[in-house]
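Heads up, one of the protein chains got dropped from this complex, but the rest are sitting where they should.
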Amino acid sequence: MSEAVVLNLVLWLPVVGALLIPLLPRERDAPVYTLAFAVMLVQLLLVIWLFVRFESGVSGLQFATQIPWIAAWGVAYHIGLDGLNLLLVLLTALLGPLVVAGAVRTITHSVKLFYAMLLVLQFAMLGTFLAQNLFLFYLFWEAMLIPMFLIIGIWGGERRIYATVKFVLYTAFGSIFMLVAVIYLGLAAHAAQGAPSFAFSDLYALELALPVQTLLLLAFTLAFLIKIPSIPLHTWLPDAHVEAPSPGSVMLAGVLLKMGAYGFLKLGLPMLPEAAKLFTPVLMSLAVASIIYGALLAWVQDDIKKIVAYSSISHMGYVMLGLLSYELLGIQGAIMQMVSHGLISAGLFFMVGMLYERTHHRELAVFGGLAKWMPVYALFFMLLALASVGLPTTSGFTGEFLVLLGAFYGAWPAFVQGESHYALILASLAVLGVILGALYMLRLVRRLLFGPAQAPGGQPADLSRRERMILATLVLAIFTLGIYPKPFLHKTEQAALDYQRLLLEPTPAQEGL
Amino acid sequence: MTFELPDFSLAAAELWLLTLGCALLMLAVFVSAQRHTLLYGLSQFTLAGALGWVWWSAPESRSLTFNHHYVADDLATLLKSAVLLLTAVSLIYTRSYLERRPHLPRAEFYVLILFAVLGMFIMISAHSLLTLYLGLELLALCLYALVALNREHPPALEAAMKFFVLGALASGLLLYGMSIVYGLTGTLELHTLAAHLSDPASLPDPGSLTHLAWGFALTFLLVGLAFKLGAVPFHAWVPDVYEGAMTPVTLFIGSVSKLAALALVLRLLIEGLGALAVDWQGMLMILAVLSLTLGNLAAIAQHNLKRMLAYSTIAHIGFVTLALFAATPAGYHAALFYILVYALTAAGAFGVLLALSGEHEAQTLDDLQGLNHHHPWLAFLMLVLMASMAGLPPLLGFYAKLIVLQALLDQGHLALALYAVIFSVIGAFYYLRVIKRMYFDTPTHAATPRPARDLTLALSLNGLLLIALGLLPGLLLALTHAVF
Partner (left out) sequence: MTLELAVFYGFAAVLVLASLLMITVRNPVHAALSLVAAFFAAAVLWVLLEAEFLGIVLVLVYVGAVMVLFLFVVMTLDLNVSQLREGFVRYLPIGGLVALVMGAGMIWVLTRETVFERTTPLRAGADYNNTLAIGQVLYTEYVYPFEIAAVILLVAVIAAITLTLDPRRRRTSKSIDPAEAVKVRAKDRIKMVDLRQK
């Protein structure tokens, strides 16, 4: 029982922190920073403790709390850990203290507001992962909007207002259709069971007609594809990333982008299985197109931050591909890839931010040979770049390899039986993404770190101890997942198995067909 | 003919308001207008006393008195309490504004506000076409005068003129519709009217002449109601009145009076003519769709915040009409919930404008520019208010939109729900612009003086209530649910 209490503590600690911030003395920023860091650190330690206590091989939720909240609508405060969200919660908690540490130099004005918003954002993100009730999920999902709006809008770059309004309007537009779908599902659950309910477990049991499922899936897909982001709905991402302050970029790339994929994982596929299967070719094509298109765009960018941003689009494509394979390996790979991308892109955005702080430039053309001036920086950059490419022993390899393996496993039977070829073709095309990834990443590394040394404003200082600590933590995590992913995969295995069964077991609607 | 002595205790709050209103009027003759605190205190005392009477006189079950002209039920108790609380809050917001402007007739302001509250009470408790109309006229007359109160401000006079002429026209249309209804049924009382219509024999056959006459009556009634609500295409007065009137009056019109407008619709259309829902639904749908479209689109183009809020009111009224359009108890409940939330939010938004009004009347986006630098707390409150109006969860405004959508989807109106949803995203844009101006832009003018402490306190409560009730929407839902 105490674990459930701790889980609640994990979720609500940031709120407590955010409420305490206005009470701190007005003049000095240091206490604010310390408070935020302490909150995030305690949260991380608690999450690690929960991770250790999490029992593998057990189906269902662990450490769950369920309290009726809006009884008239069947909304409950229902949170809990399962194999699907465990790693993502861990990722979010890990990035929390790092972002606070990374923001010390970047955020120089309205410091209190920034950390309050960061904590609220952390709360909303954790809540989205932990929610076991669709209504609660939607609330947390939307609650991310305003903090992010302010973070980009207040502390962002030159075109921050354009970027942040674009971000919010895209996201709001997607999620409002989701709202209609959420209400519809609630009403359907009410009709089917005689009592209002938004609990995921009840909604999974719904048997909806295929046309209804299709419409609902469209609504959810719009919201999720925008968030992932997948082409053709990705255009907000480069703007948001480029203009966001680097802690904002880290949060955005590290955690926020995972929301869309997590939505498919938790809602779209299991709740609307028939429609999802019907649309798998389309979604899979979009995923592969995102992989290749994102990589190609990253290849031609001149802005370092944009390269990393477009690489996110490419890497998130793998997540979708893994989910849609309906294979155990693919699903586990998708989760692993989410975590891996969270770590790697966070690291890369941190590094871009550190460079920008020193030189106030991000164009690739003005830099060169930084390895000579900043050896430690160059080392970390190399490691992160290689992880991004997917070199074995890094988490990038684990994730992408599992995803591709899953995709091929899933595609093979249909191909052998001569039923369809598309899945195999798409899986093969996705492999191309790995090669393209190597191309643009190596181009970045070569132009930035090697060649004649140059940087605007002369030689930049190498990384400080604080910065090294941040990056070392991330790199350590990346290699842990790359070299010894077994404990992590082990904890998620049961959930992935159950999940696969949920997706594949024939429902009455199918039997009737 | 038998005559039954009316049960005066049911209408205790109305009698109290009338008595104290007259007392205030007399007092104003004898004390100097400079003794503002006395006038203000007496007004607040009147409102507080009325709240006590409303709760004291609330009957166990629905009761009629004054020969069935007056009804006391849960709906009346709820709406009257909301009217009183919001009026009291409005007066708190207004106090320092009036203190800074000695040329305004203060005593008359308070007297007119109290009589307007009385008018709303009469509407809320009306149980015959006659009382509905008279209550409406009493309210409207007070509002016309309040708009014109700032005589040295030509736009105020113009707005009052426009308000008066269009309002009179609307009253005329409403009255004409009522007289046709009387001609058709021979009764003024709402329950007799409903009973008449619930009798299948007297329900007009589609296509018959009687049906056509009912159509005429409903058209006139709805046009009149749409005028009073400010629904498109009968909205022309709304932006001008909001902009022209001084902010305290705009606050009163934009927030409190909408409660009475909803009461009018609920009593007339649902209690009286509920059986004809099929006939008025279509008209409401047109009003709702047009209001959502025009309200949201026009609001984007506004620079004056009062005007922007006027168009946003129109858009919100669109939502309310959508809820009524559903013509189910869930829909009526949604409309009531929505209007309560809207009134609370609008009061806060105008309250922020009043808090920022020193000598100069804050009303454009420029006045809010960089507010976060000068008054971070006010900026935060405005952020909450705007986000709630935009319908962002977990604020209260989100639940209001949600419950309307729920009512619509429950009846299978998917297309309308989607339409409403798309336009609320478009609407989010101009609310976000306010937030943008407050937080992202640097201030161009010096800080306004700190608002009075009671104002800040009330405003904080107002804003935090949106968060608190957003976290625990069950409280307000239970309250409004008990009514239907």
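In order of appearance the chains are A and B, and numbering begins at 1 in each one.
Note that a residue touches a chain if its C-beta (ideal position, glycine included) is under 8 Å from a C-beta of that chain, and two chains touch if they have at least 3 such contacts.
Keep in mind the model is a prediction, meaning the values are calculated, not measured.
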item: Visible chains in contact with the missing one; value: B
item: Given B:T87, B:T131 or B:T448, the one touching the chain that is not displayed; value: B:T131
item: Which of B:G41, B:P154 or B:G183 contacts the chain that the document leaves out; value: B:G183
item: Chain not shown: contacting residue from B:E108, B:E158 or B:D366; value: B:E108
item: Positions on chain B where the hidden chain makes contact; value: 1, 3, 6, 18, 22, 25, 66-67, 69-70, 103, 105, 108, 111-112, 115, 118, 122, 128, 130-131, 134-135, 137-138, 141-142, 144-145, 148-149, 151, 180, 183-186, 209-210, 212-213, 216
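Just so it is clear, only the chains that are shown with their structure count from here on.
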item: Where chain A and chain B are represented by their mean Cα positions, the distance between them in whole Å; value: 44
item: In the complex, chain A residues that touch chain B; value: 69-72, 110, 113, 138-139, 142-143, 145-146, 149-150, 153-154, 160-161, 164-165, 168-169, 172-173, 176-177, 179-180, 183-184, 186-187
item: Sites on chain B touched by chain A in the complex; value: 372, 376, 383, 387, 392-394, 398, 402, 405-406, 409-410, 414, 417-418, 421-422, 424-425, 428-429, 432, 435-436, 439-440, 473-474, 477-478, 481
